[in-house]
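What follows is an incomplete set of chains from the complex, kept in their original frame.
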Amino acid sequence: MPFDAIFVPAAFREAVSDEAWLRAMLRAEGALRTVEGRAGLFPGAAPADPRLDAAALVEQGRSAGNPIEPLVRALRERDEHAHWGATSQDIMDTAAALVARHAGGLVAGELAGASEACARLAEAHRGTVMAARTLLQQAVPTTFGLKAAGWLVGLVHARERLLAAHLPAQLGGAGGTLASLGERGTEIARAYAEELDLPEPVVPWHTRRLPVAELAAALAVAAGWCGKIALDVALLAQTEVGEVREAEGGVSSTMPHKRNPVGAVVVRACAEHVRAGAGVLFRAIEQEHERAAGAWHTEWKALSDALAYAGGAASRLRELLDGLEVDAERMRANVTAETLSEAERFAPDASSPDDYLGSADAFVDRALAYYRRESA
Amino acid sequence: MPFDAIFVPAAFREAVSDEAWLRAMLRAEGALRTVEGRAGLFPGAAPADPRLDAAALVEQGRSAGNPIEPLVRALRERDEHAHWGATSQDIMDTAAALVARHAGGLVAGELAGASEACARLAEAHRGTVMAARTLLQQAVPTTFGLKAAGWLVGLVHARERLLAAHLPAQLGGAGGTLASLGERGTEIARAYAEELDLPEPVVPWHTRRLPVAELAAALAVAAGWCGKIALDVALLAQTEVGEVREAEGGVSSTMPHKRNPVGAVVVRACAEHVRAGAGVLFRAIEQEHERAAGAWHTEWKALSDALAYAGGAASRLRELLDGLEVDAERMRANVTAETLSEAERFAPDASSPDDYLGSADAFVDRALAYYRRESA
C-alpha cells in the first residue's frame, strides 16, 4: 500500500513480504519432506528447493485463491514426494507461524529498546515535578519519573504477552484427519513441529483460529500502548505546554521553523492500522467446517499488516524515546498555583510540590524492579 | 437496549446492571474504609452503607460524568472518612474488576457446560463418519467425533484464557501518587487489594488499560469460538444437509412446521456484540495523561456489553449442544461417491470410509485428554 515506507521500517516490511512468506512456505515444505524421509516414508533425500519468483507465484495463485497450489506444482516437478499428506492450509499456516515468530520477535526487540529508554527516563526524572493531568486538566503534582515508570510497566507487560503468543505448527491434511499418513499421522505431525521448533497443537487447528486472534490481541495491545505513550508525548509537546520535544521533530513544507511531534504522530497512525488488522483477525475466528470460505483468506494481509505496523509503532516509539528532550524547568513552572493548593488540601504540612508526591518514588522503584525482573 | 432479553439470560443482565455496579462500588469503598481504619488512619468503625437507588445515582452522575461523585456525597453524609485518598476512578475501576470477576466466572461456567457437552459428543461419535468440508465443498471423510473434539479444544482453551484475564484492584488517588496517604500509600494499596482478593498492580493503572483490553480479547475469543460452533451447527442443520437439529429449534410466525436453528443464530448475534465491545476496549488503550478525556468513559458500557453478550453466547451454546440431535445415518449417507474416491486416492487399500480416517480417533483421544487435564 502507498506510503508504507513512511510508517514501517524496511526490516518489518521485508519480514512480511511475499518473499518472506515464500521462504517460510519452503521451510514448511522442507521440514515435512525431511521428517517424512526420516520416518522412512520415502527413499532418498529431497532435492534442493527450486528457484521461485514470489510475485509470479502469487499471480498464479489467483485461480486457486492461494499461492500454495502453484508452489506445490513447482516442487513436484522435481520431487514427486513433496507436500505428501499436507493440504495447502498446512503450509500456509505453518508459514504464518514462522513469519509471525520472526516479525513478532523484531517487534519485541523494539519494545525492549523502548522499555530501556523509559527506564532511563524514570530513573533520571524521579525528582522532576510536573502536573498530573486528568480529563486534560491539571490535577495534583506528580513526577515525570512516575509518568515514565507507568509507560515502562505497560511496555514490559505488552512485550511479555507478545512473546507468549505463538502460532503452532499445522499439519492436518485435506480434512484434518491426516488420512494419507495412515497410522503415522500423529507421529509425523509431532516430528514436523519439532523440526520447525513450533508448538504442537492438541489437534489440527485449520478452523480453530484462537491462536491467531490471541497474537492479534497481543499486537494490538502492544501497538496501542505505544500509541498511548505517543499521545502523552504529543500533548506534552504542545506549544502551550512545551514540556518535551522530539529530537528529530518533523519539518514542515510551509513552516520550516516548526518542530512537529512527527514520531508521535506516526506511532499513533501505526497503532490504528494494527487495531484494524486485529479486528479482521477477531472476526476470522468464525470459520466454516474444516476450511473457511473467506475468513481464512483474510488472515494473511491482516496478520502481515498487524505485524508490520506494530513494528512501525514500536520502532518509531523507541527512536522517539531515545531522543526525547525533557524540559524539567518548564514542567515545574507549568504547575499552577491552583494545582499546588489542591495538593495542600491533602498534605497541609508540606512546603513544596516535592512534599506532595506521596508514593511517586516508591512506584518508580516498583516499576524498575518489575522491569528488571521481567527482562532478566 | 431493546431485546436484550432475547439474547442474554437474566443472570448475565443482572451481573452487569446498574445495581450490580453499585454493589461493587460500595464494596470497593467499604474495603478502602476497612483497611484505612485497620491501619489506624481513622478511629471507629465505618457506618453501614446507606440505602441508595442505583438509577437515581446514575442520573445524578450526569453532570460529573460518572456515578461516583454522587455516591461519595451520600457516603460522606454519614461518614466523613469515606473515600479517603481515593479518586472516582479508583472506585469505578475496582468495581469493574469485581463485576468482571463475577460475570466472567458465569461465562466460564457456561463454557465449561458447553465443553462437557462437546466431550460427550466427541466420545459418542468417534465412529460417526461424515464429510469434512472445505470452502463449503465436501473434501474427504472425517468423523463427527473429531468435529466435536475440535469444538471442545477451542472451548477449553477459551475458558482457560478467560479465567486468566483478571482486572487488578485500583488505588492511585487524584493523580496516581496516592498523595493524600502520605507515606502509607503502597501499604494501604496492598491491603485494599488483599481485602478484595484482587491482584495488586505494579503501579496504579488509571491510564494503563492493558488488562481491560486483554479481558476484552478473552471474551471476544470465547464468544467468537461459540460463534464458530454455532456456524457449523447452522450449516449442518440446513434442509439439504440435515445432519443435526436443535432440540429447541425456533418456531416461525408464518411457518409453524419449520424448526429453525434459533440457538445458533442467537449465539452468532451475541458474538458480534462482544466483538464490538472488544473493539471499543482496544481503542480505549489510548488514554490521555493520568485520566482519559473520553476513552475511559467508554469502557463501562463496552465491558458490560462484552460480558453480558459473551454470557448470552456461551449459555445459548451450552443449551444448544446439550440438546443437539445428531443424525448419524444422514451424515454417512451424505458422503458422496466423489468424496469417497478422493479418499481412495490416498488410501488405496481401504474398503470403507472408516478406513480413510487416519488419525481422527487419535485426535479425539488427545482432545479428551486435554479437556480432562485442563478441567481437573
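Here the chain labels run A and B in written order, and each chain numbers its own residues starting at 1.
In this text, contacts are C-beta pairs under 8 Å (C-beta built on N, C-alpha and C of every residue); 3 or more make two chains touch, one makes a residue touch a chain.
These numbers were taken from a predicted model, which means no experiment stands behind them.
Each chain in view is the same protein; 2 are placed here, and the whole complex, as held in this structure file, contains 4 copies.
In the analysis below, only the chains that are shown with their structure count from here on.
Taking each chain's centre as the mean of its C-alpha atoms, chain A lies 25 Å from chain B. Chain B contributes residues 87, 132-136, 139-142, 146-147, 149-150, 153-154, 157-158, 161, 173-183, 185-186, 189, 202-204, 207-208, 210, 213-214, 217, 220-221, 224-225, 227-228, 231-232, 235, 268, 271, 275, 278-279, 282-283, 285-293, 342-343, 346-347, 356-360, 362-363, 366-367, 370 to its touches with chain A in the complex.
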